[in-house]
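Every protein chain except one is present and positioned as in the full complex.
== chain A ==
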Amino acid sequence: MTFIANAVQRSDNPRVQSTGPSSLDSSDRLARNLGWFSIGLGITQIVAARSLSRTLGIPESENLIRAFGAREIASGMLTLSLEKKAGLYSRIAGDALDLAVLSTAVKEDNPKRGNAAMALAMVAGVTLLDVAAALGVSRNNARDPHDERDYSDRSGFPKGVQAARRQAEDADEKPVKALSPPQTAFSGQRA
């Protein structure tokens, strides 16, 4: 990242010498990786639906795999957006569908049931990652509803609101015409 930052910056801007702590935490990074994985998997499912369905021993499900691919792409985009929590939960829902379909493929009469079982195990593993990322993102970005602060003592008016109102009345604050020259002449040299 340091190389990219320095490569794209104007030559007269400061150079990044070493990079420090980021606002992205581990669950954000995991969510980002899962988002890209989702899009990659979705494209693969759409492009290679026929070979995937045959590999899994469910040739009749070719169109279903394509539909799942579209769903993966949509979930991936959502996961890569600021609404990543919604994206991750949509991925978990999608994982449940995948697991349901793959479990029907792991049956005695499917000659490719070994492949289906392996796919089932992989989806289960990814589901665990999705759950971990969703919980992490939810926890780290949550606003504690019980953590309300009372700022009713912060008026900003050292003499109080009523004094500020009285002052406005006494001073007969004239509205400043927004398009007229500045109310106060600019000096730039004050104090």
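Here are some notes:
Going forward, contacts are C-beta pairs under 8 Å (C-beta built on N, C-alpha and C of every residue); 3 or more make two chains touch, one makes a residue touch a chain; residues count from 1.
In this text, contacts and distances are computed from a predicted model.
Looking at the choices "Phosphotransferase system PTS sorbose-specific IIC subunit", "Alcohol dehydrogenase", "Branched-chain amino acid ABC transporter permease" or "Cbb3-type cytochrome c oxidase subunit", the name in the UniProt record of the chain not drawn here is "Alcohol dehydrogenase". Per the touch definition above, the residue from A:M122, A:L135 or A:V161 contacting the chain not shown is A:V161. On the side of chain A, the interface with the absent chain consists of residues 1-2, 4-6, 8-10, 12-24, 28, 77-78, 81-83, 140-144, 147-159, 161, 164-165, 167-169, 172-173, 175-178, 181-191, using the contact rule stated above.
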